[in-house]
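For reference, the structure is listed below as structure tokens.
Complex shown without one protein chain; remaining protein chains in place.
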Amino acid sequence: MERFAIYVPRLLPQKEYFAPGHRACLGCGEALAVRLVCKALGRQVIVTNATGCIEIISSPLPYTSWRVPWIHSLFENTAATASGIEAGLKILTKKGKRAAKKVKVVAMAGDGGTSDIGLQALSGAWERGHDFLYLCFDNEAYMNTGIQRSSATPFGAFTTTSPAGKLSIGQTTWKKNMPAIAVAHDIPYVATACPSYPFDLIDKVNKAAAVTGPAYLHILSPCPTGWRYTPDLTIRLGRLAVETGIFPLYEVENGKYKLNFDFPRLRPVGDYLSLQGRFRHLPQEVIDQIQARVNAEYQKLKKKAA
Amino acid sequence: MEGSFAVAEAAKLADADVIAAYPITPQTHIVERLAELVANGELDAEYIPVESEHSAMSACIGASAVGARTFTATAGQGLELMHEVLYIASSLRLPVIMAVANRALSAPLSVWGDHSDVMAVRDCGWVQIFAENGQQAFDLTLCAFRIGEHPQVLFPVMVHLDGFHLSHVVEPMSLLEKSQVEKFLPPYTHPFALDPDKPVTMGAFAGPSLYMEAKKAQDAALRSAKEVILQAWQEFGKISGRYYRAVEHYRSEDARVLLLTMGSFSETAMVAVDELREQGEKIGLIRLRLWRPFPFEEICQAVGDAEVLVVLDRCLSFGAHNGPVCSEVRAALYPQEKKPKVVGFIGGLGGRDISVKEFQQMVTRGLERAEKEIKEEVEIIGVRE
Partner (left out) sequence: MEIGCVVTSPGNATQYRTGDWRSQRPIWNYDRCIKCGICYIFCPEGCVNLNPEGDFAADLYYCKGCGICARECWTQAITMVEEE
């Protein structure tokens, strides 16, 4: 296996902490993201997971894909459970009831479990300043229950609860800016990431895990089933999301913005939207609307990162 | 001292590790005193001031899952808000200990005591125990740690104390010494505590082919916990001199009519029984202490040869046949060959008191209803027309 060691994969930890045999759809961007995240995190973690795609596909009794300690309780309380785990470990170490070994508390949830039903618990945990890493795997809808809209669903997207019809273009609100909400809580590290940029994702996971205090990573997870595209395009779509400026990759360290990938010219949003069935119904005016918004938001971000 | 403070003292003596709680009347004094104890270093614990009761129970689950001794308290609406999380705690077998200052449920909003919050969580799978006075609140909270964390139990435990009547009333108390508690309470270890050295998966999902078996096993475990509960109370009695039982008797041995109460009304009922006994009536009282797992045998034994059993419910179950306690007692007695006529009353809702006189009226009226076999099942005592 020595040849393995001199090529690019050597930059990745080899062990798979997220075992194959999980029930994710073909080409699932979220499963890939979780796999890469787990590689970066290693063994010394305790993971708490919200109800959602990843939780369901990875833990069908009597099987589990998890090779690290993992607990799932409910949909909206991931951050609260993480708070309890963090406090428990802290006090047990302090009282000498457990070995003083550094274990990172990691919370994983989808976009619904983060920006909708889980927002309260997350805001509370951030305000209390618990030392934990929160990862939001954003596939832009409630995918596990059958593609219903969430506040992370992009403008104009078709979901079963925001379908396109004679009177509707699909989702009629803009995607909730979760990283901005995280930054507003004054937490030490916030970043966006995408599995199409695996080394960037892994670097950010490492950086976030090294923070003492709350850290937040918002990871775009392309979903073939919900976004309606052939499974082989997952990585390409993630890249297009970044290259069109729809999902810029940036970090905010202690309030200071940094754009990780800037492009001299953004690709037109049409390149990204046209590949996905969930946007197929959009008339040109709406696409133009989206383009205008993306341009404006990107400029705002660039200003913050200047 | 106040009942609330006594409960806090119990948590302190038990050396709780994590306290995650949200304030709600009438439990506020419990969480305030706990915060004070932690701030002064009298209790070495992590105090998580969570942003809702749902998060309180969720944080408790997380803490218990890594092996921390966990305590919280709530009341009324708070208990309802954490409803779904309660099931998780019991189904994942995490021994979170919780004091509930029983409070009426909205609407209309009422901060005063009754059992409607308890009855709404009847089936959540927790061990549930009732205190009748502040001393018991202290004792039973201490016992709760011993019971819940016992390797043959591993269930969360609720200790119920009536809101305001118990939480805020001051009475003389006898607390235990730290050394006594240390002997009584072994350290808490969960067999599957989350630990990178022994990775486990908690909270996987079950398809139809597995779910029923899981629930059956859980139910069997809860029922068999009764043994440990009774034993723990025996041990506690040896240390403190105060013995507790699943069903307490008060002058019930030769009673013709029995009252049955749960919670602080038991004390008023005892006075009523004394007065009626002085008048020559053969009246007795059964006090239900262990609510879940329900003590079927003890109830059947306690009713003895009584002709009429008058049950007081402190909760109105809308549209139901009778109050919850009455229904369950009736169900427990149903298979018996010889059983008393069971008559149900509902009272004390929303903090309204029931006087000794009203208890005596219940006995008279109960006898009347039993003899006349009145169709109407439920009677609310102490209410205006």
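As written, the chains take the letters A and B, and residue 1 is the first residue of each chain.
Assume a residue touches a chain if its C-beta (ideal position, glycine included) is under 8 Å from a C-beta of that chain, and two chains touch if they have at least 3 such contacts.
Note that the structure is predicted; figures quoted are calculated from it, not measured.
Participant: Which residue from A:16, A:186, A:271 or A:288 sits in contact with the chain not drawn here?
Facilitator: A:16
Participant: Please pick, from B:213, B:227, B:305 or B:368, the residue that touches the omitted chain in the full complex.
Facilitator: Final answer for the missing-chain contact: B:213.
Participant: Of the listed residues B:169, B:200, B:239 or B:333, which contacts the missing chain in the full complex?
Facilitator: B:200
Participant: Among B:91, B:180, B:231 or B:361, which one touches the chain that has been omitted from the display?
Facilitator: B:91
Participant: Hey, which of B:10, B:24 or B:154 is the one touching the hidden chain?
Facilitator: Only one listed residue reaches the unshown chain, and that is B:154.
Participant: If the hidden chain were put back, which residues of chain B would touch it?
Facilitator: So the residues of chain B touching the unseen chain are 91-94, 154, 191-192, 198-204, 206, 210, 213-214, 217, 221.
Participant: Provide the residue numbers of chain A that touch the chain removed from this figure.
Facilitator: Against the missing chain, chain A presents residues 1, 3-4, 7-9, 12, 16, 18-24, 26-29, 31-32, 35-36, 58-59, 61-68, 195, 198, 224, 230-236.
Here is the rule we go by: only the chains that are shown with their structure count from here on.
Participant: Roughly how many whole angstrom separate the Cα centroids of chain A and chain B?
Facilitator: Here chain A and chain B have centroids separated by 43 Å.
Participant: Quick check on the complex: what are the chain B residues that touch chain A?
Facilitator: Contact set of chain B toward chain A: 17-18, 20, 44-46, 48-52, 54-56, 58-68, 70, 84-85, 88, 92, 187, 194-196, 198-207, 210.
Participant: Which residues of chain A touch chain B once you look at their complex with the stated criterion?
Facilitator: 43-46, 48, 55-56, 59-64, 66-74, 76-77, 79-92, 94-95, 97-98, 101, 103, 120-121, 123-124, 127-128
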